[in-house]
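So that we are looking at the same thing, I have put the structure below in structure tokens.
Missing here is one protein chain; the remaining ones are kept as they sit in the complex.
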Amino acid sequence: MAKKKSVTRARATGKSAKADAAAVDAVRGDVELRLELLHSMLLQRRFEEKSAEAYALGKIGGFCHLYIGQEAVSTGTISLLRPDDYVITTYRDHGHALARGMSPRGIMAELFGRADGVAGGKGGSMHLFDRNLNFLGGHGIVGAHVPIATGVGFAIKYRGGDQVCLCFMGESVVNTGAFHEALNMASLWHLPVIYVIENNRYGMGTALERASSIHDIYERAASYDMARAMVDGQDVFAVREAFSEALTRARTEQLPTLLEIRTYRFMGHSMSDAVSGTYRTKAELDEHVKRDPIVLLRAMMQEAGEIDDAAMAKMDEEIKAVVQDSWDFADQSPEPPLEALYEDVLVDTTSDAREEATV
Amino acid sequence: MAKKKSVTRARATGKSAKADAAAVDAVRGDVELRLELLHSMLLQRRFEEKSAEAYALGKIGGFCHLYIGQEAVSTGTISLLRPDDYVITTYRDHGHALARGMSPRGIMAELFGRADGVAGGKGGSMHLFDRNLNFLGGHGIVGAHVPIATGVGFAIKYRGGDQVCLCFMGESVVNTGAFHEALNMASLWHLPVIYVIENNRYGMGTALERASSIHDIYERAASYDMARAMVDGQDVFAVREAFSEALTRARTEQLPTLLEIRTYRFMGHSMSDAVSGTYRTKAELDEHVKRDPIVLLRAMMQEAGEIDDAAMAKMDEEIKAVVQDSWDFADQSPEPPLEALYEDVLVDTTSDAREEATV
Amino acid sequence: MAIITYRDALNQALREEMERDDRVFLMGEEVAVYQGAYKVSKGLLQEFGEMRVVDTPIAELGFAGVGVGAAMVGLRPIIEFMTWNFAVLAFDQILNSASKMLYMSGGQYNMPIVFRGPSGAALQLAAQHSQAFESWLMHIPGIKVVTPATPYDAKGLLKSSIRDDNPVCFLEGEMLYNTKGEVPEEEYVIPLGKAELKREGDHCSIITNGKMALVAMNVADTLAKEGIRCDVVDLRTVRPMDVEAITTSVRKTNRAVVLEEGWKMAGIGAQIVDFIQRDCFDHLDAPVVRVHQADVPMPYAKNLERAAKPDAAKTIAAVKKVMYLDGGEK
Partner (left out) sequence: MAIITYRDALNQALREEMERDDRVFLMGEEVAVYQGAYKVSKGLLQEFGEMRVVDTPIAELGFAGVGVGAAMVGLRPIIEFMTWNFAVLAFDQILNSASKMLYMSGGQYNMPIVFRGPSGAALQLAAQHSQAFESWLMHIPGIKVVTPATPYDAKGLLKSSIRDDNPVCFLEGEMLYNTKGEVPEEEYVIPLGKAELKREGDHCSIITNGKMALVAMNVADTLAKEGIRCDVVDLRTVRPMDVEAITTSVRKTNRAVVLEEGWKMAGIGAQIVDFIQRDCFDHLDAPVVRVHQADVPMPYAKNLERAAKPDAAKTIAAVKKVMYLDGGEK
């Protein structure tokens, strides 16, 4: 591996490094883009509201973890990526998949466990994958996908590419051994990975303070001499700004970044978890719901005269139609054929038989 | 678990906290003690020189990792412990066992794989245990004993005792997930564990700089809001001073500490590893051997007129006799009986049948 | 006798043993404030306080090691894995620390520790959350492995496991928590290592464990109506295994079906077959037939999952096959 030279300079914390800030600020004038961001977030919201409905009807089974409240994180980050960049995430993956452009039909069919699902019904809610989008999956073992992201970064560097790998995780992940091992290697080897902690304050019922010995968890990056920043996750522009800096660092210097993006989950941990009561109060929840990222963006755009009630209603209608269409599509999609049970266990090719994969 | 109050105050780095320094300084006037420290270190040295001889003759088998060059760490720390404190370490455990007072006969017989070994010949070099000394073993999986030490600290707190657990590890351990998970919990729960990194600069053939993204590895403690210090491991008094501070912190405040003690291994990683050539130069080795901890202590005492050549020779003779006696004892000890193969797999008692264990 | 759930039976066992012995404590993710991911530890935090019912970070390797350390110095930890799927991260501590400590130390350090949590597939949890771990765990000398099927067994076996001075891996059925059964009001324990004959019959033996014991009992009841009488040997503890119970049954029936929850290759069923062919060679009228999960990762889709899992229909077909009856598996 390329030895580490002096990188202290390049490793200022996210707070001070202002790499692409100007470029990002320019964006603030771009109504088109703002509408796109709003659309992306609203699509996630409506899609998941519909998923909750389908779950209640038993059309979706197993575990189902909603992302509602956190949409500014997926949209703010992924909207800055190139198609050839990589995204990897946890079981709470619907929002990321939609933000990345995965087909609502394919996702809903997957949640319904149908043949037309993105994974043919084999993965379900927690395991959305789409090779065409370089969407490397939802993963179910907390922490396990973090070293996988490091490996993707390694592959990018190995090929000499300038892509990046964006890795989402919940804040609980910072206490796992996998996180520690993965971040150490990413920094040691200078890999273009952006680790995004979606700090929604709880890992299931455990508040961050009851699990981590430090509370500003982005500071864990200091242990790896890694650039870092803490970001308001309800403000999609704040997310974009911080992410844009990390992106420049990854693309141009092949250096990793740890972003702690503070957000909040408006629903229970999964469908079986009460929204509030056991480990967080209704009052706390209400307080946070006031900073709904979609409401914030809409209000700002409305104030700036960029969208009015009618336009908003129209966007919402269109999105709802898309979501309803995904439901109808999923509902009509057949169950996977029984032969599929024994397929996809192994491939029967060797390196000779497959064309060169592109990184 | 008791919640964490504000501990920032109590968590100054080891460098500034001067808790027991006065008490330790007083020690510098104590010739008796100095002779004991010298004796402890020399016993480890001579014992291991003899082990190397036995290994060459095939009397010792398997892996055998010598501690030569690092004796000031074991002696400097363990000499401050109470009998009811706990010690746990890695496969490189001969020095710690001797410093803790484990019988040279019992250890040598264990290395020879004989019935009178401390573990009846079942453990060997890497797995020295002595329940009477609260010596919780040498462990062979890098990193695995670090959470075990955290668990011992937990048990101490659970019982309301004021003991501490001293956990030795090599510097490679700081890159393992086990280390990260264990230190986070120790700090989160305020446990009286002192984690001592013996930074001998190499993990097998890998220099620290090629494995860790930061080089002042005691700074990893910041990720856990844990007290920390870096210490010269060739100066037994420097070790005692830093350890004494950590000890006070553990005993009186039940707070953990991470000490990075910089030392050097004068031999190869294990008996099959060349002393120098592959991953470190002869020149580097020679440079470090100049700071042999035994030579340094002896020189200092000689200068102070506390020991002369004759006294030194006498001590050495006595120690050599003890070591030779351990060899003779081990040599005459029988092989374990074959029935032993199936013993110690399970005990056949239950909680009803055993008297209360003491923590 | 009261009729209670498997969950409550486990909860009672935990409570009673924690009351009985203050060295016993419970540690794991969500066991305290959240009252357990599956509510097995409900009320225990309130009763025993935060030193004895301890929420951990997500750090399976770490907190399993914490348990090992605490057990070495005299406490009696119960380490809950939210599910055994996540315990794989901690298998180093089970395999290399807990199971070997007594042996490596020449008998000095025994390990009174219980590792417990749900194992096996629930409903549509897909590949990473649907695994049965008895086959791996029973491979390891130096531990015991327990897989209770009923509330009665769950309580009696958990109490014995907690009192045992050895490491015990206790695998609860994720699908069993809501099942109900009779549990005595008065205290009882069930010895580890003893199987139970849960149905009696002389035509065929069904050897099984854990959640599958319920399937086997159903099958026996169904087949009884067709005049086919099955022994159901529920191993309960799979290590040490009650080989005598197996061979006694097979010597009587001369035919055996082995029903296991997990995968086939080097699974528990293979080991049972080995014991049978070794000790009942001359008594067997047909090869032993195994029923197990399809040899694939667990799929999410409902129909595929159903097809992947061992069930009553497959077991009935297997029984008919070993009896050379029509309708038997081909």
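Residue numbering begins at 1 within each chain, and the chains themselves are lettered A, B and C in the order written.
The criterion applied here is as follows: contacts are C-beta pairs under 8 Å (C-beta built on N, C-alpha and C of every residue); 3 or more make two chains touch, one makes a residue touch a chain.
Note that the coordinates shown come from a computational prediction; the quantities given were computed from them, not determined experimentally.
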Problem set entry | Neighbouring displayed chains - absent chain, whole complex | A, B, C
Problem set entry | Selected residue (touches chain absent from view) among B:G95, B:G140 or B:P192 | B:G140
Exercise. Looking at C:G49, C:P287 or C:G327, which residue reaches the missing chain?
Worked result: C:P287
Problem set entry | Contact with the hidden chain (one of B:G76, B:G124, B:G151 or B:G233) | B:G124
Seminar exercise, completed: Missing-chain contacts on chain A, rising order, are 1-2, 86, 88, 117-123, 127, 129-131, 134, 136-137, 139-141, 144-158, 165, 177-178, 180-182, 184-185, 188, 343-347, 349-354, 356-359
Problem set entry | Footprint left on chain B by the chain that the document does not show | 61-63, 110, 113-114, 117, 119, 121-127, 139-143, 172-173, 175-177, 203-206, 210-212, 278-279, 335-336, 338, 340-342, 345
Problem set entry | Positions on chain C where the hidden chain makes contact | 61, 85, 88-89, 91-92, 95-96, 99-100, 103-104, 126-128, 131, 135-136, 138-142, 239, 241, 262-271, 273-274, 277-278, 281, 284, 286-290, 295-297, 299
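By our rule, only the chains that are shown with their structure count from here on.
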Exercise. Measuring between mean CA coordinates, which chain is farthest from chain A?
Worked result: B
Problem set entry | Centre-to-centre distance between chain C and chain B (centres being mean Cα positions), rounded to whole Å | 40
For this session: Averaged over CA atoms, how far is the centre of chain A from the centre of chain B? Could you give it in whole Å?
Result: 45
Problem set entry | Centre distance in Å when chain A and chain C are each reduced to the mean of their C-alpha atoms | 37
Exercise. Which positions in chain B touch two or more other chains at once?
Worked result: 177-178, 180-181, 184-185, 188
Seminar exercise, completed: Within chain C, the set of residues that touch 2 or more other chains is 55-57, 59, 61-62
